[in-house]
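Please see the structure below; I have some questions.
Only a single protein chain was left out; the remaining protein chains are all shown in position.
This part shows chain A:
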Amino acid sequence: MLVLTFAATGRGNCVEVDGTPYVYVRTASGSFVMRADCPHRGGPLHLAAEGPEGKSLICPWHERRTATVRMRQRIPAVRTGRTVRAVLPHPPQAEVSHQHRPLSPALAC
């Protein structure tokens, strides 16, 4: 496991670990850390729209839906002020870079 800190919003709001990007999002049904790439073909999930009743996120590429309740359960994280600390499923020696990813309105409530 790898614990990383990054910005909750703005510059550096994304960490890429061994090629997998993660962002912190605020949805209508709560805030959490999620993978920014879609499991289908790697589409930009950080630009997802909100599904009916806010229960899912819809990937902009092929409109695949993922239930937010499942996404929220995945990555243990704590946001304190503007900093997020997340426990990610990667080995400690993984390659890490901090980046910026824009978020769709549904993910920046």
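In the analysis below, contacts are C-beta pairs under 8 Å (C-beta built on N, C-alpha and C of every residue); 3 or more make two chains touch, one makes a residue touch a chain; residues count from 1.
In the analysis below, contacts and distances are computed from a predicted model.
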With one chain of the assembly withheld, which option in "Gluconate 2-dehydrogenase subunit 3 family protein", "2-oxoglutarate ferredoxin oxidoreductase subunit alpha", "ABC transporter ATP-binding protein" or "Iron-containing redox enzyme family protein" matches that chain's UniProt protein name? "Iron-containing redox enzyme family protein"
Contact residue for the chain not shown (choose from A:G10, A:G81 or A:P105): A:G81
In the whole complex, what residues of chain A lie against the chain that is missing from view? 1-3, 5, 30-33, 72-81, 85-87
